[in-house]
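Just one protein chain is left out here, and the rest sit where they should.
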Amino acid sequence: MTEFVLDVERPARIGLEEAVYAAGKTAAQVAAILAAAAERRASLLVTRLDPEKLAALPGTLRAEIDYCDLSRTAWFGPPRPVRGQGRIAIVAAGTSDLPVAREAERTLRYAGEAATVIADVGVAGLWRLTRRLEEIRAHPVVIAVAGMDAALASVLGGLVAGAVIGVPTSVGYGVAAGGRPALDVMLASCAPGLAVVNIDNGYGAACAALRFLHAAGRLAGA
Amino acid sequence: MTEFVLDVERPARIGLEEAVYAAGKTAAQVAAILAAAAERRASLLVTRLDPEKLAALPGTLRAEIDYCDLSRTAWFGPPRPVRGQGRIAIVAAGTSDLPVAREAERTLRYAGEAATVIADVGVAGLWRLTRRLEEIRAHPVVIAVAGMDAALASVLGGLVAGAVIGVPTSVGYGVAAGGRPALDVMLASCAPGLAVVNIDNGYGAACAALRFLHAAGRLAGA
Amino acid sequence: MTEFVLDVERPARIGLEEAVYAAGKTAAQVAAILAAAAERRASLLVTRLDPEKLAALPGTLRAEIDYCDLSRTAWFGPPRPVRGQGRIAIVAAGTSDLPVAREAERTLRYAGEAATVIADVGVAGLWRLTRRLEEIRAHPVVIAVAGMDAALASVLGGLVAGAVIGVPTSVGYGVAAGGRPALDVMLASCAPGLAVVNIDNGYGAACAALRFLHAAGRLAGA
Amino acid sequence: MTEFVLDVERPARIGLEEAVYAAGKTAAQVAAILAAAAERRASLLVTRLDPEKLAALPGTLRAEIDYCDLSRTAWFGPPRPVRGQGRIAIVAAGTSDLPVAREAERTLRYAGEAATVIADVGVAGLWRLTRRLEEIRAHPVVIAVAGMDAALASVLGGLVAGAVIGVPTSVGYGVAAGGRPALDVMLASCAPGLAVVNIDNGYGAACAALRFLHAAGRLAGA
Amino acid sequence: MTEFVLDVERPARIGLEEAVYAAGKTAAQVAAILAAAAERRASLLVTRLDPEKLAALPGTLRAEIDYCDLSRTAWFGPPRPVRGQGRIAIVAAGTSDLPVAREAERTLRYAGEAATVIADVGVAGLWRLTRRLEEIRAHPVVIAVAGMDAALASVLGGLVAGAVIGVPTSVGYGVAAGGRPALDVMLASCAPGLAVVNIDNGYGAACAALRFLHAAGRLAGA
Amino acid sequence: MTEFVLDVERPARIGLEEAVYAAGKTAAQVAAILAAAAERRASLLVTRLDPEKLAALPGTLRAEIDYCDLSRTAWFGPPRPVRGQGRIAIVAAGTSDLPVAREAERTLRYAGEAATVIADVGVAGLWRLTRRLEEIRAHPVVIAVAGMDAALASVLGGLVAGAVIGVPTSVGYGVAAGGRPALDVMLASCAPGLAVVNIDNGYGAACAALRFLHAAGRLAGA
Amino acid sequence: MTEFVLDVERPARIGLEEAVYAAGKTAAQVAAILAAAAERRASLLVTRLDPEKLAALPGTLRAEIDYCDLSRTAWFGPPRPVRGQGRIAIVAAGTSDLPVAREAERTLRYAGEAATVIADVGVAGLWRLTRRLEEIRAHPVVIAVAGMDAALASVLGGLVAGAVIGVPTSVGYGVAAGGRPALDVMLASCAPGLAVVNIDNGYGAACAALRFLHAAGRLAGA
Partner (left out) sequence: MTEFVLDVERPARIGLEEAVYAAGKTAAQVAAILAAAAERRASLLVTRLDPEKLAALPGTLRAEIDYCDLSRTAWFGPPRPVRGQGRIAIVAAGTSDLPVAREAERTLRYAGEAATVIADVGVAGLWRLTRRLEEIRAHPVVIAVAGMDAALASVLGGLVAGAVIGVPTSVGYGVAAGGRPALDVMLASCAPGLAVVNIDNGYGAACAALRFLHAAGRLAGA
């Protein structure tokens, strides 16, 4: 039973490289995928790799990994050189949203895009957001990471032009647990044109941003 | 089968008069309750009375009613004289939230409290809120009425001191329909100390505010 | 009680004009908003305006309206001249998804963007999609409109580069009713980087696309 | 990447000091926040700090902490001197609700308010409640903490005047697990004017009470 | 296609006669079932028969029907003579719960059991309940009908011995709509031993009570 | 802060003794309650006491405990002498339902009622049920314990006269996980008159049965 | 905008002809699709066509339609000649499940398969099922149609060999409303190997059966 098939033509097809979602896989499966990539001298981004699974990988594979424990992402092989900068801002409401923000940042950086992270600007203290608004507005694409009431996304959507991608997080307890309310209010935002990804999906927000950059490149060329 | 029992000692007990929730009752039941009140020369607030049910009431009862079709509230008998003013602000995010805001306003006014209504200050255009912030802050008690993303409640909670009572509304479609996300984010607000009532419950928010005033009176007296 | 406040600086702030969501408003409220806009010689997009409410508007206002009954959208005042074309494809899975696709198309056209609509290409007959794939791929931005299993969005996401905005629809019955499964699978798509808006929110998808065009313009200028 | 920004002007703005919600943060993040506060000689309330995370803090920080393991709250630095007493009653239905009641009590005490806790008065044995009713009624503000059927909140709401703040708890199993039914019946209470906070949110109830005291002070001064 | 099969041996088997649930049937189907019963000189209880469907029945069948429009129940053929009395109390929280209470009462009466109905004793005014408590306690079996917070059921469960059958109702709006919270808190009641039936199921509560009487008869005989 | 108040008059009031629900309590709280009971020479039933919490109790208290690890129930002090037998059958669908069935059995036995347990008679092999049907029918009260499809309860309800109390269990995975479908189909059973308790609530089912026996005693005496 | 594309090669590809789901379409859209089919001399099955929409079709199209108002299905053009018989049994629990059963029957018959319908054999009166069990068992494929507790599907699954396809229905009120519990218990059935389709999806169950027959033909030929 062949267990996996790398989608090697994905970059040519959709402009994004395949990544490995480690949470649903055993350490052995992750190791096999990395070994196959190593054989083809390909690099890979691994998401949701917890420290225990990392520790269970063979040392030779581990040696090729740049690991971030806050976001649980691994770069297997070197990231692409930086090609863009100052184009994407990642804005996070609170400290608890940082793992998701970092996952987005690391996904973008691996693809060669250096994003700006602006943290702890939740709307409970609106001044924290307004004093950094000009800095945020300087980026044509904004990723808003927020849990609980996720009001940051709506407020940003009403204040900045350009693309806004909302990432709800599962932070919180009681009705907030799991992040469904944060997701739903991003979808139901009174600020028009928010684009939303799955709860805690920093990786997906980064991919959406990369798709935008890809499209913008084509529009500029047209 | 005796079908209803007026709770005549309620004002003495909890400082609030009984009101009639008409939505779950037939026109005949509402008429019987009003007639009993008329006999005892009591006045009554009726909520959720739709125009068809109003039209089905006997003319003699209808003649005693001050009806508001936006909020579907009826005053049966005269409201109390105004005893307080400028103490409660009702802040509504959008035009669609006005029926609920009006229900709160009419409930308060019936009890003798003249509230200030500040409408259409949703956060999608934050300047609409900030330019009226001082006016809002002048009221020790604020009722925030908002549906969809309900971000107004969190933003207000972070900007005003004093009591903030959130009323989520069922405005919207898709995930917003029914108002559950608006409710949940008010409960999960990153602004601490929001007090929340049921979806579309302008009446309940007004009662909570009246309870606050009652308590404040006792505290002042102590 | 001032009931509404037009957000006249919205275009300058976020590059999108305010629109009127008619579903939560009475005909009288819609009429008042339109009259105010007429006075200021502004034009307005109205969404979710059902025929009954349209018929209840004063004739003088109705005379200024271009109405589409499939999408229940109204243009109050002339749309902007076409500024872009062939940049956005709206791809709809089935006939039942057309009202939502049309809402997106009309929103874009009102803002001066002529989109291409490609309909009835659901994946149950994959050949319908593949034979039009090159045409779709020619557009840097794709809006995918689908209900029920919403598999179209994932399949498109795996086949096209550029931005993909998913709009789930509430088409269907049983577990599909209301569109939650369609929404959830767009969010959980195995094709990375889908950006999603609320159920049936053709208007929101169009706004997200306009935000993206705005960002692309800035990126091109940078 | 600056990970947090203390909202130092919060007390001036809304009358409440910022607190640290530890559940979504790593021990290292909590330690960094406390260290920053220590540097500015500020004190802080920490909620949802589990014993493992407490044990992982540096000893110098731990030495400044007054910890309560029932409520998992930590006072970092001394609480304010007592300014009010006998104004707030915290009424808990059962032993299992005590952690939440204690969180409310400790939050209030940290802010200088000494609340009265009345425990194990659930309505399954109504006499337990009625024999303490006068004591409860002596407090203008009542916080009702209850899980499972949460009937205590409704019964109290029908018996006491003044402000009633309901805190549903996640106690129980089967349909009760997570506390949603307790929350929903507090919101749908037939006793008018209950103000409700998130499930298990003793901290939030205390903040709502503090907001109310703030408002009452202004009302008394007016 | 034979569309229905009367379960004529049901009384012998489980001590309950078959009833016709009209809501899911066309008027023609109901008429056919009644005609078949008439042919066999059987009588039948019909539940959830709305007035339109009643009006659509042939006059000859309608002539045999005793209809109650509050509960939408029809007796087709005479009820059994009264065999028991004072054994079952039906206690309803509010006027809006009366249709369900009446359905229970009419189901019992049709089977020969005369129940006592005690209405409008919701716990928001606890004195209304306590002044009738002795009367309620005189009945070995109590059916508690309540919606919204359904606190009546828990309070009764803590005050009366004997069997307590809870019937949640779908009265209310917002989170209460549909009756799920009322159902859940009856199931999660802190008063032990409540037996619960489906939302709005007055018929089912009556059948549970009849099953109890059947069992009690056997126990007495043993 | 007094943390608990034993409801000592509960037996006189509702015919049931108070039990201790250990799941929401710390070992220290359970120990304190047991010690207080020991002091008053009272015995107590403890439910949901997991082995770790049992082990953490003081040896002197543990010595008084009869513990069943399948059902996690503890008898603190001797059960009442057997007063009834052959009156209640506990019928369980599968092996996985036995912990709940045993909780019901132990609750009944502690109160002096010896129930008959009939296990592994799920409807997937209907012959297992039918061959024991006469034995089941010999009991006036039947407790049906079933998870997953819970079809056993409906089938029993259609086959036996007398009281049927359904206890849904949380057995299973996927859609069955948590037991909500099992609960819902018991409530929606096409067999009339099922009385239902909370998911996994063997204790509650036993209490409902005891309430019924209490009522039957009064009916027999009347 | 081309609004629909008939999938004319579907029969060759998957052995099933395309059908028109009318519920999500306007009468004009249905008419256009039928007219296009008429032009190509194709016949079509239409599902969920309500009488109002039927009446709104042009008379020339209506003349070609064989309509069944119980199931709201329309045959546009003649059904295929009968090719199979006695191979599929459709077993329905109650009268209220007949519309769905009939939809399955009409879908099968249109494709040339004459199914046997066995109605009103719900498990509340198990004898109704057992007396027809041999007849049911004579069919290698059984479609079980049931709502509310849907216990019929599990009981059948435990009694018959061969393929069993469960169709939950949305019959009922309270927790049963919408059919989710019926669906879930079919999926969680303790009888192994039930195959389930969407709520009320008689059409889908028929298609699943046709797929089985197609596969069986290939297996027999192999």
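General remarks:
Labels A, B, C, D, E, F and G are assigned to the chains in the order they are written; within every chain, residues are numbered from 1.
By our rule, a residue touches a chain if its C-beta (ideal position, glycine included) is under 8 Å from a C-beta of that chain, and two chains touch if they have at least 3 such contacts.
On a predicted model such as this, the values are computed, not experimentally measured, just so you know.
The undisplayed chain touches these shown chains across the complete complex, A, C, F, G. Within the full complex, the residue among C:140, C:172, C:204 or C:217 touching the omitted chain is C:172.
Per the touch definition above, the residue from G:6, G:129 or G:159 contacting the chain not shown is G:159. In the full complex, chain G touches the hidden chain at residues 13-16, 19, 87, 140-141, 157-165, 183, 187-188, 191-199, 201, 203-204, 206-216, 218-220, 222. Seen from chain A, the chain kept out of the figure touches residues 1-5, 7, 9-10, 13, 18, 21, 23-26, 29, 33, 48, 170, 178-180, 183, 198-201.
As for the chain not pictured, it touches chain F at residues 70, 94-96, 98, 102, 117, 119-121, 124-125, 127-128, 147, 171-177.
Following the convention adopted for this analysis, only the chains that are shown with their structure count from here on.
Traced through touching neighbours, the fewest hops from chain F to chain G number 1. As a whole-number value, the distance joining the C-alpha centres of chain D and chain E reads 43 Å.
Shared contact sites, meaning residues of chain A that touch two or more other chains, fall at 94, 124-125, 157-159, 172, 174-176, 183, 187-188, 191-192. Because contacts link the chains in a way that matches no line, ring, star or complete pattern, their graph is best described as other.
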